[in-house]
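The complex appears here without one of its protein chains, the remainder shown in place.
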Amino acid sequence: MSAPPTYSLESTDNGNFLLNLGPQHPGTHGVLRVVLQMDGEYILAADPVLGYGHRMQEKIAENMTYLQALPYVCRMDYLGAMSYSLAWVCAVEKLCSFEVPERAVHVRVMACELNRIASHLLWWGAYLLDLGAFTPFLQAFADREQILDLLEYITGSRLTYCYFRFGGLAADVDDVFLRRVEDFVTGFRQRLPRYHDLVTGNVIFHHRSKDVGVILPFEAAGYGVTGPCLRGSGFAYDVRKCEPYSGYDRFEFAVPAEQEGDCLARYNVRMAEMEQSLAIIEQAVATIPDGPYRARVPRVIRPPAGEVAMAVETPRGELVIFMVSDGSTRPCRVKFRVPSFANLSIFARLARGQLLADALAILGSLDMVIPEVDR
Amino acid sequence: MFASFVHTVYTLAFATILLLVVGGALLAVTARNLIHCFFGLVGALLGVAGLYYNLGSPLLAVMQVMIYIGAVCVAIAFGLTLTRKQGEEGMRPLDIKAAIPVVLVVAMLSATLKSLAGREIVASARKIDESRIGWMLLGDYLLPFELISILLTVAVIGAVTIALINRRI
Amino acid sequence: MNGYRYLAGIVTGSVSLLKGMRVTFANMVSRPHTVQWPRQTAPLPARFRGHIRMLADEETGFPRCFACGSCARICPSACITVQGRKPGDRKKKVAVRFLLDFTKCSLCGLCVESCPARALAFSRDYALAGYRDTEFRTMDLLEGLASPFQF
Partner (left out) sequence: MSISPVTIVCYLLGISAVVGLNAVILVWLERKVAGHMHFRYGPMEVGPHGLLQTLADGIKLLGKQFLVPDAADRPLFLLAPVVSLVPIFVAMVPLPLGETLQAWELNIGLLLVVALGLLNTLGILLAGWGSNNKYALLGGSRAVAQILAYKIPLLLCILTIIMMAGSYSLRQIALAQKDGWYILYQPLLFIIYIVTITLETNRSPFDFSEAESELVAGFHIEYSAMGFSLFFLAEYSYMFIAAALASILFLGGWQGPFLPGPVWSLLKLYGIIFLLMWFRWTFPRLRIDQMLHLGWKILLPLALVNFLVTAGVLAL
């Protein structure tokens, strides 16, 4: 490994110049800094500089009891907080071999998929914002707001839910919620064509996203890209399908994948995924059984010594929580393998030789949550 | 009283135009920063447009703005933004060789002024009809007009060729 | 053929743009979704998680908290300070000091869930603002509640 490069913001000798993209830049969606070496509008080299939002999440989790760390994991990916909670509780449940009641499984899946749609909707708007269109952002917000209302109705919170508990849920859902979810699913299905009319078919959007930022299949595998970015490159790999967790094997859904690997492919995958999520939610609502929402688990969680790895498909890709227990009330070691970090690693490769505008489109299409990258 | 006020205003306007021409031209040749030179040139050309207007040809003045500022200067600016080095240290505009054109210009100017001495200069107040210019361009002066277009075509082809050679990435 | 593709591209492109414009126009004439706060307010769900507040005992009006400290122990951010004292005539302790450091609180709600006395609840107060952080650093949750101790 060579020493990390040092930057001076003076023009370099060969007429190129360094451009500091971020840490405060509307196109990086957070405190990400990318140092670009530019030749005019072309990017010769891109170097993401991380750590502006580093909060030592892993270390914090190691210094807390299993339950106390639960609110913290939501903070990493505030747009897919449900999936993070799910990963954490599932990891602990796997470690302690807790059973989860069927009703709780259905609600968990429902909540996670609603959250996934909300996350994809926000991405949809933010990506178009990167491409210079403002209306999609707030149009997506109008629908996302309904999901947040739904989730707030059951969890009491709009973003960092902290709703799941070991062995079940914090609180039960009622029929009003289930009916509202059904209404949302039918309503959103009807509104989806508007999204396609406004953006998917738009010729400018096509020009901006087609053949831009192509991730080749072998690169995707080599860089450890997961989630919609991987599925955009031709792999129909989805943890929900390949290693079903939390009862995902009970539901029928397809794993959309595209072959091209460009921004448009990633876009299409996410749009198709929203429809699949709707299908999952529909099934979960239709088949939700009555019964307890929470299994009886010890008040103080003291897992047996051992280790566990729990993989979960978050809206951004595969999240793996690796946890080592020494038999005490606190985890001995926690490691998060977060999707945004792996997806960001390919950005430098993709941005090379691109125009500045394309680089931002690529960055947007990777759907980054910077606190997740930095942790 | 009122007439003299109008006269003062016009004199001031004329002085501004002159200042623009001379100052702009001086800035264009003496400034060390390339972009300052460029804007000096723009100023000088704007001033020349003002002179045309003053001489009773608003059409020519507008054309001056459109062609020299709108087209030529923008093309120069386009070139400037494409140049790699802004050449601040390598340039020494006040070279001794620069004296040669200065001497020549002074000589020419003094000769012109001498030949004009004693004569009364009357600006033609006759309005130039645009349609007459059109007929002239497509009649008596068709050949030079066409030659200019060939020159422009050559310039465009040359630019495309250079762009193709230096095509990057 | 190429010329046909060129023209067809222009036409289909323009049609796609018009479709998008139709969507935005429909948006424009539809009713806005926003709520004109503070003149109007959005409904709060029953489970809304605001900062915590202390519930009073219906009979005595004293705080329900008997200062077991489980909330303070479970709090991930360590933002709760509880102290209790035992009044002479009762078996259980009663909280005499219950401070919330709201600047650290992450509103996870674990304290409410863990309270054996069901003494804590979420307030429905979301428009919190103050001039300095000290206003929220030590929020006294016992304020306004009766106390068995006369000082």
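The first chain written gets the first letter, and so on, giving A, B and C; residue counts start at 1 in each chain.
The rule we apply is simple: contacts are C-beta pairs under 8 Å (C-beta built on N, C-alpha and C of every residue); 3 or more make two chains touch, one makes a residue touch a chain.
On a predicted model such as this, the values are computed, not experimentally measured, just so you know.
Peer 1: Counting the whole assembly, list the visible chains that the omitted chain makes contact with.
Peer 2: In the entire complex, chains touched by the missing one are A, B, C.
Peer 1: Looking beyond the chains shown, say which of A:Ala142, A:Leu192, A:Val255 or A:Val324 touches the absent one.
Peer 2: Among A:Ala142, A:Leu192, A:Val255 or A:Val324, only A:Ala142 touches the chain that is not shown.
Peer 1: If the hidden chain were put back, which of A:Asp77, A:Glu113 or A:Asp130 would touch it?
Peer 2: A:Asp130
Peer 1: Touching the hidden chain in the complete assembly: which of C:Asn2, C:Ser30 or C:Thr134 does that?
Peer 2: Selected residue, touching the omitted chain: C:Ser30.
Peer 1: Check each of A:Ala45, A:Leu159 or A:Ile204 against the chain that is not shown and name the one that touches it.
Peer 2: A:Ile204
Peer 1: Pick out the residues on subunit C that sit against the missing chain.
Peer 2: Residues 10, 17, 20-21, 23-25, 27-34, 36 of subunit C touch the chain that is not shown.
Peer 1: Touching the missing chain, which residues of subunit A?
Peer 2: Answer for subunit A: residues 17, 19, 25-27, 38, 40-41, 128-135, 137-139, 142, 198-199, 202, 204-205, 207-208, 355-358, 360 touch the chain left out.
Peer 1: By the contact criterion defined above, which parts of subunit B meet the unshown chain? Give residue numbers in ascending order.
Peer 2: Output for subunit B: 2, 5-6, 9, 33, 35-36, 39, 42, 58-59, 62-63, 65-66, 69-71, 73-75, 77-78, 81-82, 130.
Here is the rule we use: only the chains that are shown with their structure count from here on.
Peer 1: Rounded to a whole Å, what is the gap between the Cα centroids of subunit A and subunit B?
Peer 2: Between these chains, centre-to-centre, one finds 60 Å.
Peer 1: So the centre of each chain is just the mean of its C-alpha atoms; given that, what is the distance between subunit B and subunit C in Å?
Peer 2: Their C-alpha centroids are separated by 69 Å.
Peer 1: Within their complex, state which residues of subunit C touch subunit A.
Peer 2: My answer: residues 12-14, 16-17, 19-20, 22-24, 26-27, 33, 45, 47-49, 74-76, 106-110, 113, 122.
Peer 1: Spell out the residues on subunit A that touch subunit C in their complex, using ranges where they run on.
Peer 2: 64-65, 67-72, 75, 135, 139, 142, 145, 149, 152-157, 160, 162, 170-171, 194, 197-199, 201-204
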